[in-house]
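The complex is shown incomplete by one protein chain, all other protein chains being positioned as in the whole.
Now for chain A:
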Amino acid sequence: MAGDGEKKPKLEMVQADGAQEDCVTFVMHDEDHTLGNSLRYMIMKNPDVDFCGYTITHPSESKINFRIQTRGGVPAVEPLQKGLSDLHQVCQHVLNTFQAKVNEYKEREEKPME
C-alpha cells in the first residue's frame, strides 16, 4: 500500500494466475488461533461457504493463511466481511450481557447489607 513505509500490510490476498473471485486465500499478519479459529467458526456458519479453513504456516512467523471457497459464484470477500461483522456483533452482545449480569450480581450482594 502506497505511503505505508515500514508498516506491514495487515491483510493480503494470495494472487494466483487465473484466480477466480470465489476461492481466495487471505494472509493475515500478526494473527494466530485467537482470531483464526473464532473467525473460521463464524464463516463456516454461513450457508454460502463451501470450504473455510486456516493454517499457521510456521510457528515462528505470526501469520495465518485463511482460505475461503464459496458456492454459487459469491465473491470470497463477502463471507469474510460478514464473518468479521458477525463476530463483532457477537462480542458486543457478550459484552452487554456480561456487564449487565455483573452489575446485577453486585447489586444483589449489596442488598443484604442494607
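The criterion applied here is as follows: a residue touches a chain if its C-beta (ideal position, glycine included) is under 8 Å from a C-beta of that chain, and two chains touch if they have at least 3 such contacts; residues count from 1.
Criterion: contacts and distances are computed from a predicted model.
Participant: Can you work out the missing subunit's protein name as recorded in UniProt? Choose among "AP-4 complex subunit epsilon-1 isoform X1", "Ribosome production factor 1", "pyridoxal 5'-phosphate synthase (glutamine hydrolyzing)" or "DNA-directed RNA polymerases I and III subunit RPAC1".
Facilitator: This omitted chain is identified in its UniProt record as "DNA-directed RNA polymerases I and III subunit RPAC1".
Participant: If you put the missing chain back, which residues of chain A would it touch?
Facilitator: Touching the missing chain: residues 1, 9-11, 28, 31-35, 37-42, 44-47, 77, 80-81, 84-95, 97-99, 101-102, 104-106, 109.
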